[in-house]
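Heads up, the thing below is written out as structure tokens.
Coming up: subunit A.
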Amino acid sequence: MSILNLHNSLTTYLVLAAILFGMGIYGLVTRKTLVGMLIASELVLVAASINIMAFNRFTAPDPSIGQIFTLFIMAVAAAEAAIGLSITIAVYRNYKSVDTEDLVDLNG
Partner candidate 1 sequence: MNLMDTLYSFLPDVLTAEGFAGIADEAAGVVFLIMLAVTVAGGIIACNSERLVRAVAGLAVCFVGVAAIYYFLNSPFVAMMQILIYIGAVCITIAFAIMLAAPEDNKKPGPAGPLSGPLGVITAGLVTFGMVGLAIKTQFPAMPKLNMGSVKLIGVQLLTSYSMVFELVSIVLLIAILGSLVIARHGRSK
Partner candidate 2 sequence: MGAYFSEIFYGLQSLVIGLGITFKEFFKPVVTVSYPFETIKMSDRYRGHIELVEDEEGNAKCISCGMCQRACPSGSISLASKSVEYEVEVKGEMKTKKKKVLVKYDLNFTTCSLCGQCVESCSVGAIEFSKEYNLASFNKEDFHFDLLNRLKERNS
């Protein structure tokens, strides 16, 4: 298969989604600030959306369902970002830091 014909193959999109998902996981593990983790989790959500859209385009009988599902994921992501922002601000107000290392009240 020609490299210029990649956009007509389901596998391309699945591999891209897997790579983005891996980046998200990597970010979630290595980041040590709450905002950084929020950014990484957005990558994970986008990877899931790409998967859904790819299957929607190539295998699903009704292509509108996947789009509706992706729209719902976007709504949830927006809600998540808003709540993440407010939690970050609340944490910063109480601890004067958003580093996960400093948020260790239960450390004993």
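Points to keep in mind about this one:
Note that in this section a contact is a pair of C-beta atoms (placed from the backbone, for glycine too) under 8 Å apart; a residue touches a chain by one contact, two chains touch by 3 or more; residues count from 1.
On how the list was made: all candidates are chains of the complex that A comes from, given by their letters.
Here the structure is a predicted model, which is why all the values come from computation and not from measurement.
Candidate 1 is the one that touches subunit A in this complex, out of the options 1 or 2. The residues of subunit A lying in touch with candidate 1 in their complex are 2-7, 10-27, 29-33, 35-36, 38-40, 42-43, 46, 49-50, 53-68, 70-72, 74-94, 97-101.
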